[in-house]
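The structure follows.
Here the complex is missing one protein chain, while the rest keep their positions.
Letters A, B and C mark the chains in the order given here, with residues in each chain numbered from 1 onward.
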Amino acid sequence: MSGNTFGTLFTVTTFGESHGPAIGCVIDGCPPGMELSEADIQPELDRRRPGTSRHVTQRQEPDTVEILSGVYQGKTTGTPIGLLIRNQDQRSKDYGNITETFRPGHADFTYWNKYGIRDPRGGGRSSARLTAPVVGAAAIAKKWLNQQYGTVFHGGMSQLGEIVIPFQAWGHAAGNPFFAPTTDAALIQQLEDYMDALRKDGDSIGAKIDVVASNVPVGLGEPIYDKLDAEIAYAMMGINAVKGVEIGAGFRSVAQRGSEHGDELTPDGFVGNNAGGILGGISTGQDITVSIAIKPTSSIRTPRRSVDKDGNPVMVETFGRHDPCVGIRATPIAEAMLALVLMDHALRHRAQCGDVKPGN
Amino acid sequence: MSGNTFGTLFTVTTFGESHGPAIGCVIDGCPPGMELSEADIQPELDRRRPGTSRHVTQRQEPDTVEILSGVYQGKTTGTPIGLLIRNQDQRSKDYGNITETFRPGHADFTYWNKYGIRDPRGGGRSSARLTAPVVGAAAIAKKWLNQQYGTVFHGGMSQLGEIVIPFQAWGHAAGNPFFAPTTDAALIQQLEDYMDALRKDGDSIGAKIDVVASNVPVGLGEPIYDKLDAEIAYAMMGINAVKGVEIGAGFRSVAQRGSEHGDELTPDGFVGNNAGGILGGISTGQDITVSIAIKPTSSIRTPRRSVDKDGNPVMVETFGRHDPCVGIRATPIAEAMLALVLMDHALRHRAQCGDVKPGN
Amino acid sequence: MSGNTFGTLFTVTTFGESHGPAIGCVIDGCPPGMELSEADIQPELDRRRPGTSRHVTQRQEPDTVEILSGVYQGKTTGTPIGLLIRNQDQRSKDYGNITETFRPGHADFTYWNKYGIRDPRGGGRSSARLTAPVVGAAAIAKKWLNQQYGTVFHGGMSQLGEIVIPFQAWGHAAGNPFFAPTTDAALIQQLEDYMDALRKDGDSIGAKIDVVASNVPVGLGEPIYDKLDAEIAYAMMGINAVKGVEIGAGFRSVAQRGSEHGDELTPDGFVGNNAGGILGGISTGQDITVSIAIKPTSSIRTPRRSVDKDGNPVMVETFGRHDPCVGIRATPIAEAMLALVLMDHALRHRAQCGDVKPGN
Partner (left out) sequence: MSGNTFGTLFTVTTFGESHGPAIGCVIDGCPPGMELSEADIQPELDRRRPGTSRHVTQRQEPDTVEILSGVYQGKTTGTPIGLLIRNQDQRSKDYGNITETFRPGHADFTYWNKYGIRDPRGGGRSSARLTAPVVGAAAIAKKWLNQQYGTVFHGGMSQLGEIVIPFQAWGHAAGNPFFAPTTDAALIQQLEDYMDALRKDGDSIGAKIDVVASNVPVGLGEPIYDKLDAEIAYAMMGINAVKGVEIGAGFRSVAQRGSEHGDELTPDGFVGNNAGGILGGISTGQDITVSIAIKPTSSIRTPRRSVDKDGNPVMVETFGRHDPCVGIRATPIAEAMLALVLMDHALRHRAQCGDVKPGN
């Protein structure tokens, strides 16, 4: 495989480029008999969609999803589910000079060197637009996991640049454009101002996102290599612009003592969750907690040094629509990846061990 | 698959438990015609071996590797390479009460809940001893990568608990028991004292490890899902006790601006390496830089609360041989995982795109 | 995986049902830089298309293919190639009683028992219509193999029911509706009459199809399990209605002596080809020769006994458009499957052993 399939038993094979005719995916392995229609998928796509606030790209894409297969009379049949999203706002501008220049921080240089050819229109396949089909597929996984185990997913931004966002409640993340889990109006205003200043500067900024899965069955994950945390790390690091992944205490573990880190157990369950819900690569039934670091958007208006494909020095400036912080739209994507990993491992567990046990 | 195979084209399938008759692996996909003998593999195993200093487990294991197949007249034949390491120091003590108790921070609870049975002897399959076959397999990968592209691997400890270890040179890592890349004698002494105090306290501590691959070809990695960084994250998070993974600037990216983070290019190459040698999931030819967070050893002498398999409260104390910092022996393991990922992607690149280009 | 992906390195993941909105596939792993447009794919689809003679189903489907991704400025980019074929002639008739009845020889009974639900419209996913995306994908494989190695594919019918069709030349197969490799007009007329009689009887008949690949590189195939012949057998037996597969001498080998079967070598090459171009699971560079047995169409007008989903006895008669011999359209499909297997193994060979050698 050339890597465009995500998952082992619940697989999502995607296709498409940012400015091609369409993007989409084939979802294989979905259990049969679950009620499913576009109405289950579209809301997740809408959460991820561009153009929802002034802080994200203004590309106009309804991202309307069409189910092409795998559903009969409103229920999944167990055969592959094809999802199709037509691209609508592919601006047919002249990409001439971009095609021969490598933008700093972008995949231009590496695609060119790997393939000897690249589709420069909107970043081609390296565009974050390609997260849409995955988010669509994850909507199906989320529904199944919720029906089977009551699993729910939450996420939000915990840091924007230097600004730390103290957690209040996941429910608040839907109430502001940043997916910040807070109702602190002053803080939200601070984030707005920070973004406005960045845009004015023609610069961009990184972010930290947290995601959590609750009501996860005990026993998901394979003990070596395909550990649940290893697969989550793979899924998260594979999201565009992610440079770091933590499970549970993450890098705080470095300075922790064993007497502090190791979560004790009592008859009422685990006392803490430094483990992030995973021990020995297998879910404990506690919340699975993940944090990711997202680098600043590479496309900025500030001119930057680069080379063209012949190695000549050039200056690169980006015009047009771009997010100053790609992290803002990352929350639904990170939730989606976590859902896909759990779905996959739920099926893998059933294969070897039969049905899973409910979590704590 | 139940997850015990690492890799896609250069695959390592391991077997074994800490106190079973033997551990080992089958390596499939090795290119034919490379000179190979146990002498290529044993030195890497010796770097990882227990008992090499007073700061690590005193288990006595020569870890002698035997090549069972795939080599004829000193050269690889292209058929699977079987590696076998007999366990020698399996103490046949009574594991009675451990078998029914879940040690905090260990995989006891999750194995029991997943499988309904577990091998408690020395941690069974969840033991760090199971990294030995992988280190053996990686020795083969390292040799091939070095012959083909001149790729070399380095690694060392950058933090032990609160003690940050400033980097001097990779070569120094072999000169002390901590794999600390420094010749600062006072610092080494500080680390020794720190470990001694921990052991006296019956406690343990976390660590941060850095690994680097140099002379990496341009173009390794698949653009979506099986990105090079995603696979490195999977490989690293799959190492026992790892809770966090960073590529390049990692979590520092959160507070970086795009004008700072995005590595500019000049005719002489990239100006910086915040990317950690990977853009859009594909190697740039720069050094690949990875950091991992390792949690403190879960087995400590300090008594801790837990439950037995029937949910009754118990106190757990660990006696016997254990590392107070599992991070100390993690450097050769992390290098090994990085080597396996690069080897796998070198072959994947050949499949789709033909031979790779040398790095910068 | 739930099995809807064909191949290991050149993968084809299909979706769709006979009467759903669309069928299609995602092709992953195609080498970059090859010229490709719909014009390369459509002719192969047209060979397989229904309605081309009075002896095959009269369903009216233009089977127009659209490339959704993976091609930029007329060349493959190395990213997944999405193919889409809209279904046009999905008759929205009442499938009411068929949905609850298991037609003899069809997948109705097994789908129902496996999934607890099935899409009865035109056979759903078990329809031979689902070979269209594979034939499309194989057109890409054929083009690449031909450009790289000069590989060409031929096929035709060697037996229709009791009528044996002596081979004259592959080129003749395009000159009659049966893909019979002959210009024997009397024989063709005999086949026509035979089919007309069958249709009048409301019955159907089996067929034997031969396919051949020429100019195949030496060295394709893995020695154990993923042998080239094993994968061809898998590919062929996976075609709808196939009940037997032979490589080279096939079942004639049973009564052959070693002194007759084993193909001798001279400095001019192999003297015979009982091996069918494969020894020890690896291609010899000779023609790869395959024969398949195709069962008679299960849908016939003759009433047959069956049961409904509650186990009650019913009689089943099929009306509407159906092929009395599904074998007639099988030739392009069998060629396609052979091409996909060779393509996959060409890439696998490159991964482990570097570029392949030309065949004899």
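As a convention for this text, contacts are C-beta pairs under 8 Å (C-beta built on N, C-alpha and C of every residue); 3 or more make two chains touch, one makes a residue touch a chain.
The structure presented is a predicted model; accordingly, all values stated were derived computationally and were not measured.
Listed residues B:17, B:44, B:246 or B:323: the one in touch with the omitted chain is B:17.
Which of C:47, C:86, C:125 or C:143 touches the hidden chain is settled by the complete complex: it is C:125.
For the options B:4, B:190 or B:302, the residue in contact with the chain missing from this view is B:4.
Within the complete assembly, residues 9, 29-32, 78-79, 223, 347-348, 350-355 of chain A touch the chain that is not shown. Contact between chain B and the unshown chain involves residues 1-5, 8-9, 11, 13-17, 20-26, 28-29, 32-33, 66-70, 72, 75-82, 84, 114-119, 121, 124-125.
Chain C residues in contact with the hidden partner, per the touch definition given at the top, are 1-6, 8, 14, 102, 104-107, 109-111, 113-116, 125-126, 130, 159, 161-162, 198, 203-208, 218-219, 221-227, 229-238, 242-267, 271, 274-276, 278-285, 293-300, 302, 304-307, 311-313, 324, 348-349, 352-353, 357.
Rule of thumb we're sticking to: only the chains that are shown with their structure count from here on.
Among the remaining chains, the Cα-based centre furthest from that of chain C is the centre of B.
Remark: chain B and chain C have CA centroids separated by 46 Å (rounded to whole angstrom). Contact with two or more other chains is made by residues 223, 348, 352-353 of chain B.
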